[in-house]
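Take a look at the structure set out below.
All protein chains but one are shown in place.
Now for chain A:
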Amino acid sequence: MDSVLLIYKGIYILAIFGISLLIATYSTYFERKIAAFIQDRVGPNRAGPFGLLQPLADAGKLFFKEEFIPARANKVLFILGPGIAMLVAAMSSAVIPFGDTLILGETTFDLIAIDVNIGVLYIFGVVSLGVYGLMIGGWASNNKFSLLGAIRAASQNISYELAMGLSLIAVLMLSGSLSLKVIAEQQAGFNWNIWYQPLGFLIFLICAFAETNRTPFDLPESEAELIGGYHTEYSSMKLGMYLFAEYINIFVASAVMATLYFGAYNFPFMENLRNAFDDPVLGNNVVTILGVGVMFAKIFAFIFFFMWVRWTLPRFRYDQLMKLGWNILIPLAILNILLTGGGILLYDYFTKG
């Protein structure tokens, strides 16, 4: 039994890792296609049918480019930077429940890699580490533009982490648990957290954009003022790693938003569907498989939203960014906590007498 579970977990973690990489790879393709659609162009259409092999061609090109390390750069940290960025990005999908349970024969398989009871804190911790890859890489390049990009990244991430944590607290007050699996289970059917936490979701969404360094918060790499920001000196696959880590971060941020606010793998009338089958095991499995599909549909919807915003909005100015984070989002998040607390107390007062 134990060895079966161990092998299953190993395969599952590998699968999740592979899926994150695959989605990140094809995010680059869809980013360009969506950009092309918004700007009334065609987009990549040469490599393969509809340009579907474009990500492979891009990766091949990056691999064959010259591996360049600046002469006065700190070599160890210069190589370590993209590695850290990639590692941290790939770590966070471990605690996300992509589905409910599959029952095969006697065994029940949970569709979650590690079900820890501090899942939300784990995500938060990994997110807060994400900035090291950027900072170390930017500093090690020994280039003022890279350093400025790194410093912008650090101050931006620290500023928006606070508002992000505060907006999460309201969700935790509702759910009473730090486990993402429990939070997902509580949103069964159409009972999603977004109905109770619209303001919290908005704050979390904005902070997710800031934490993944996406437009309108891509100041660390704003090419107009900083050339390329923290990855100015990077070439070849080391640059590819940075860009790739950004797409994995988008995938994970989308998955976290879908889990926390949009009901994870739950969809309306899932209980009716489950009860429609005579065999409870078959019903459970069908609902789970549909749920996994629904979860990924939600994730793709969020990834699309990330891209939509990128090609619609211009970039913030640096002082606007700081003002939004500290003067608007944090007070709003605290207000949200107060409102949620008041709401819970009122609900308890009226329902429990």
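Heads up, the rule we're going with is that a contact is a pair of C-beta atoms (placed from the backbone, for glycine too) under 8 Å apart; a residue touches a chain by one contact, two chains touch by 3 or more; residues count from 1.
As a convention for this text, contacts and distances are computed from a predicted model.
Engineer: I want to check something: the complex is missing a chain, and I'd like its UniProt protein name from "ABC transporter permease", "Tryptophan synthase alpha chain", "NADH-quinone oxidoreductase subunit J" or "(Fe-S)-binding protein".
Structural biologist: Of the names offered in "ABC transporter permease", "Tryptophan synthase alpha chain", "NADH-quinone oxidoreductase subunit J" or "(Fe-S)-binding protein", the absent chain's UniProt record gives "NADH-quinone oxidoreductase subunit J".
Engineer: Pick from A:24, A:111 or A:154: which residue touches the chain that isn't shown?
Structural biologist: Of these options, the touching residue for the absent chain is A:154.
Engineer: With the full complex in mind, choose from A:101, A:128, A:186 or A:284 the residue touching the hidden chain.
Structural biologist: Among A:101, A:128, A:186 or A:284, only A:128 touches the chain that is not shown.
Engineer: So one chain is hidden, and I want to know which residue out of A:25, A:142, A:186 or A:235 touches that hidden chain in the complete assembly.
Structural biologist: Final answer for the missing-chain contact: A:142.
Engineer: Which positions on chain A touch the chain that was left off?
Structural biologist: Missing-chain contacts on chain A: residues 72, 74, 77, 116-118, 121-122, 124-125, 127-129, 131-132, 135-136, 139, 142, 144, 147, 150-151, 154-155, 157-158, 161, 178, 318-319.
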